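What follows is a single structure, written as structure tokens, with notes after it.
Excluded from the complex is one protein chain; the other protein chains are retained at their positions.
And then chain A:
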Amino acid sequence: MPEATNADDSDSPDSDGVQIDLISGERMDNMATMEKIRMILDGVHDGNIVILEEGLTPDEESRLIEVTMSEISPDEFNGIEIETYPKSETRDSSLLGRIMGNNESETKLTVIGPANQIETLHKDETLISALVSRD
């Protein structure tokens, strides 16, 4: 499975900073659901902010919640903050729409980070504003 973080120690993020991993849709295309979830949660456990160009499917989101819950541990990991744009009224989520190939709502920029480091300030259909703090 490809690593999202840089393996070279000399490029490791400064301890004062917050590492942001922007992961392309292409990189996610060939990964299995659990590989995607593992990559996201490994990044978040390291204190990174993970940004997915194309997000996750609803089923993958459901499994991400389930796996996140199993890894929550008092004083160590409180879970994740995850943000995507809410669905627009104009998008077609009907069964017919999906059968006809209208999967616009399936790809959405997604931001995921440790719950204790990322706070959403504002969110609407076109804007997500978040505050990222050091641990």
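Worth a mention:
FYI, a residue touches a chain if its C-beta (ideal position, glycine included) is under 8 Å from a C-beta of that chain, and two chains touch if they have at least 3 such contacts; residues count from 1.
Throughout what follows, contacts and distances are computed from a predicted model.
Only one of "Pyruvate ferredoxin oxidoreductase", "Small GTP-binding protein", "Sulphur transport domain-containing protein" or "Cobalt ABC transporter permease cbiq" fits the UniProt record of the hidden chain, and that name is "Small GTP-binding protein". Contact with the omitted chain, checked across A:19, A:84 or A:107, is made by A:84.
Where chain A meets the omitted chain, the residues involved are 57-59, 61-63, 65-66, 68-70, 72, 74, 78-84, 86-87, 89, 93, 95, 105, 115-116, 120, 123-124.
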